[in-house]
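This is the structure I have questions about; it appears just below.
The complex is shown incomplete by one protein chain, all other protein chains being positioned as in the whole.
Up next, chain A:
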Amino acid sequence: MSSQRTHARRGMRGRPGTLTALMVGALVATFASACGGSDSGSGSGSGGDPKSLVIAGWGGSFTAANKEAFYDQFEKETGIKVTIATPGGGFAAKVAAQRAGNNIEWDLLEAPGGDTSKLVLDGNLEKFPASLVQAVTPLVADGALRPSPAEPYYLDHGGTVNLIGCNTKLVKKCPTNPREFFDVKSFPGTRGITANNPIFTSLFGLAGDGVQPQQYFPADVDRAMNSLKRIKPNVSVWATTPAQMQQAIVDGEVAIMQAPNTVLISAMKSVPELKLYWEGGLLFDEGWCVPKGAKNKEAAFKFIQWYAEKRELQAKFTTKLGAGTAGRDMQKYLSPEVLKNLPINKTGVTLVDGMAGAKQQQELGKRLREILVG
């Protein structure tokens, strides 16, 4: 190396040594940071610290609203530090992977549709203790403890609906239901479909092909995939994260988007021309649950009870996002305007059988990937 340097000094341009050193340093620093900073999505467990709670959610406006309405307040009142992780979807498989690796990183999930059922089915949730059930039963709506009060594994908080949003600034004629969404000739316009959960996407494909809600399960996989395959050339965005869905709508990349109501309502702030069509909407329950072997499960159960007690905070959350709530007698806390727009009170919306979906989730996931990528 020393001979190289003298050699170079004799060349046209002197002093390359400093620059070389700087470059090598930069390269080393990059490699170091690339190795260290690759996993941004997961929160770190803290080995059972009673004053700590790691909550995994699916991010975007939903988690932001949860933080504002509940997490910050909970932290202030109990002194339990809340850490938020946003894996963005696939909760059931991620918890299964964590259990296989014997390292449960999360204590509480705000798990969206389908995942809750899959988690129950796989035996990957902690059962609610009897004391918790007793405490929350008078506070929450009938049937909010799921799958049943005898087997309480998660607290449903109303769920979200995947429905159609249409930007009237970009298209003249909006599809009002899944069939019209899939009719690209009569309803031209760039489309976006949510693809972060194969059950949502497949059922939407079935609905677009004219299947009636009572025939959704067991899902006709071929029919669903063929329907999605036909519409694929007209779909410019298959969104896998809420942030992506929102970006596609706000930037006008898609004119017609199938997405959760929480995302669409949040996007309406930037795109007031966005109109929502609830017919054929797919409602999934959604709930607070605790992964089996969670390091801070006591804190997690404490949070669930605290949440059930705070109906005025639930009302604040629901008013902001239009998402559901677990509370009993919520008409006392919510304005008629908000009540009217709750997913549960909309006509044409179907509550999806999460258990049936969970049983076919893996098959649908594999086939959907073939359609998207193949």
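We adopt the following convention: a residue touches a chain if its C-beta (ideal position, glycine included) is under 8 Å from a C-beta of that chain, and two chains touch if they have at least 3 such contacts; residues count from 1.
Note that in this section contacts and distances are computed from a predicted model.
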Complex member absent from the view - protein name from UniProt, among "Vacuolar-type H+-ATPase subunit F/Vma7", "DsrE family protein", "ABC transporter permease" or "Insulinase family protein": "ABC transporter permease"
Of A:Asn103, A:Ser131, A:Gln215 or A:Ser236, the residue in touch with the unshown chain: A:Ser236
Contacts of chain A with the absent chain, listed as residue ranges: 1, 4, 7-8, 10-13, 16, 19-20, 22-24, 26-27, 29-30, 34, 37, 40, 87, 89-90, 92-94, 96-97, 100, 195, 232, 236-240, 247, 251-253, 362, 365-366, 369-370, 372-374
